[in-house]
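Note that one protein chain is taken out, while the other chains of the complex remain in position.
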Amino acid sequence: MSHHTSIQPADVSVAGLLRTDDLQQLIDALIAAGYDVIGPKIDQCAIVYDQITSVNQLPRGWTDLQEPGRYRLQQSDDSKYFGFAVGPHSWKKYLFPPQSIVSTATRTENGWQFSTDAPPAPRLAFLGVRACELAAIEIQDRVFLHGPWVDPIYKSRRDAVLIVAVNCTSAASTCFCSSTNTGPRCRSGFDLALTEIAGGFVIETGSESGRAIAARLPLESVTEHHHAEASSARAQAEAMMTRKLRTDDLHDLLLGNLKHPHWDDVATRCLSCTNCTMVCPTCFCSTVTDVSDLTNDHVQRERKWDSCFNIDFSYMNGSPVRNSIASRYRQWLTHKLASWQDQFGTLGCVGCGRCITWCPPGIDLTEEVVKLRDAVHANSEDPS
Amino acid sequence: MITPFPSSHPHNPWLAHSVRIQRVTQETPGVATYDMAFDDASVAESFQFLPGQFNMIYLPGVGEVAISISGDPGQRGVVPHTIREAGNVTKTLARLPLNSSIALRGPFGSSWPVESCVGKDVVIVAGGIGLAPLRPAILHLLKHRSELDELTLIVGARDSSLLLYPERYDDWRAKGMNVLVTVDRADESWHGCIGMVTAVLDRLWLRDASKTVVMTCGPEVMMWYTVQTAIRRGIPSAQCFLSLERNMNCAIGLCGHCQFGPEFLCKDGPVFCFDRVASRMKVEDL
Partner (left out) sequence: MAVNDLKKRPRLAVFKFASCDGCQLSLLDCEDELLTVAGLVDIAMFPEASSRMEAGPYDIALVEGSITTPHDAQRIQDVRKQATTIVTIGACATAGGIQSLRNWASHEDYLRCVYAKPEYISSLATSTAIADHVRVDYELRGCPVNRHQLLSALTDLVHGRKPRLPAHSVCLDCKRRGTVCVEVAQGIPCLGPVTHAGCGAICPAFDRGCYGCFGPAAQCNCNSLVTTLQSAGTTNDQLLPLLRNFNGAAPEFQAAVQFMNEQS
């Protein structure tokens, strides 16, 4: 059975307390188990995901200030290892890489020879996966693994990943995972989960692989006091979350108002720059193109991240089908929040807020939904 | 009972099969039918498709393009595709000599509902090159002609030089299909019907509208008005089927290009029941 399907909520149990000073032992245990550890670190004035080998690379004592169109790092008044929300990167860059080769072609005397052989997927341990990101991975699993066709690249990478989740103990102003029911508590989909409290981490395991790693750690028993502290730390994240998205009416509200003038209003602000789709942990659009040498004897089919905001994306018979910013924004929002439900049985949004923070003009989808809803309701109540 | 062939799924959906251009038949200006033969005998043996499905035709170094299969689903070994020169792939293809090595992935997508035609009347409405994706359904239905009642094909084109497969119409008539041909513009040499396919459908004698199945392929606006006409004639919209087109890149529902509202045209389509897509067909830039 593949790794990710073996993780069930029923498996989740508390394994013990890892003292703060022993966090390096977790990283060492992961490396000893054959994983490259990917975790948060500070680069390019942001907290990004990259390979780490030491706790000293973690952004300890740093937090992020996020608001629509703005992200700033700031030193916090505590020394938490994970006292920040999600940054510009998401784990999809490892599972669904921005660039990959899906097949190759070689010209021979007997015509073209094709191959889909790929190098073995790297064994990666993701350290610091938040609840919204677990949900995003679960959504991309539905897209790439559970449809009529399985994507071989995603599958091989997904099967080779071990997930160490971290429960959020604070929230950014752009977070709204409570509304999408995807957080802040990590409930399933991880091998290990940490909750950071004063003096250590309460560790839960969610799979056999997770229990095997936990068994190598110098865990102490978790007291009532630790439990209470962990629970209150997690509650703090929930309490800090102010942004809301009403989801019950989204499907019909959006798909029932495809011709609403509000799409033109958003289009005056939207840059159609693709940033929201690129930072989104669930967006999965891509384009495959041929890359060949000048003699055209060796050809690679290269898949790259693409976006419904790219004007070329819907190109057909000489012109783009979605030939305006309004139609492209409408495609994105209606897909993410409405037609995604028809396609995959879930919202395409996990409430991580990345699209709000990383949109240069700061377009906030939660706000756009409210504006559309209000405009639709005002119109239906207006007797004229 | 009509039992269409099941589609065959290759293990890795990105793996292309090498094929040779075995024969090229010029159809209309800029349109030709390419018979493609698999290099690998075992692939040739196992390759099966349903009427209405498509392949991704691949020219290494140039790219891929989604093309409906236009051959007989019962025929093995050779897969015909009727292709109009439009972009880089199709223009390059048109310049390749016979026996050139190219490739394809497939078959992909949904199919015409030929199974549900048993005991019914069938009206097929094609515009221009839209006849190509319908041809496998026509050939299949003609082979099972006795299981249907009325079988009619309405073919339209801008002018008579753009009619697809005109040399086959008499053979199809002989096998029991009523073939009605109409053109938008005619010169002195044309002695047939002039006007839209919808006008022909409007006047068509229907034995029992409630038991009639409509399959249409052509420009989107033509298909829309064809179905509107069918509905006006009393044919249930649930029995009207059409084949839609969008930019297709992966053909396996993973790249996002071909979305039409909640549908991925490559895996949910290209053939749809009208009811499933009707509301979205009138939304601009969707």
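Descriptive notes on the structure:
Per-chain numbering from 1; labels A and B assigned in written order.
Note that in this section a residue touches a chain if its C-beta (ideal position, glycine included) is under 8 Å from a C-beta of that chain, and two chains touch if they have at least 3 such contacts.
Keep in mind that what you see is a predicted model, and the values were worked out from it rather than measured.
By the touch rule given at the top, the unshown chain touches A, B in the complete complex. Only one of A:Leu26, A:Ala46, A:Leu192 or A:Cys352 touches the absent chain when the whole complex is considered: A:Ala46. In the complete complex, the residue from A:Trp62, A:Phe96, A:Trp305 or A:Trp340 that touches the missing chain is A:Trp305. Within the complete assembly, A:His89 is the residue of A:His89, A:Arg130 or A:Arg330 that touches the hidden chain. Against the chain not displayed here, subunit B makes contact via residues 61-62, 87-88, 91-92, 95-96, 100.
Residues of subunit A in touch with the missing chain: 43-46, 48, 69-72, 87-89, 93, 98-99, 267-275, 278-279, 289, 294-296, 304-307, 310-312, 323-325, 357-358, 360-362.
One rule holds in what follows: only the chains that are shown with their structure count from here on.
Taken in their complex, subunit A has these residues touching subunit B: 102-103, 105, 107, 110-116, 143-144, 147-152, 255, 258-259, 284-290, 292, 296, 299, 301, 303, 306, 308, 313-318, 321-324, 326-327, 331, 334-335, 339, 342-343.
Listing the residues of subunit B that touch subunit A in their complex gives 9, 12-18, 20, 39, 60-64, 86, 101-103, 245-247, 249-250, 252-257, 259, 261-262, 264, 267, 280, 283-286.
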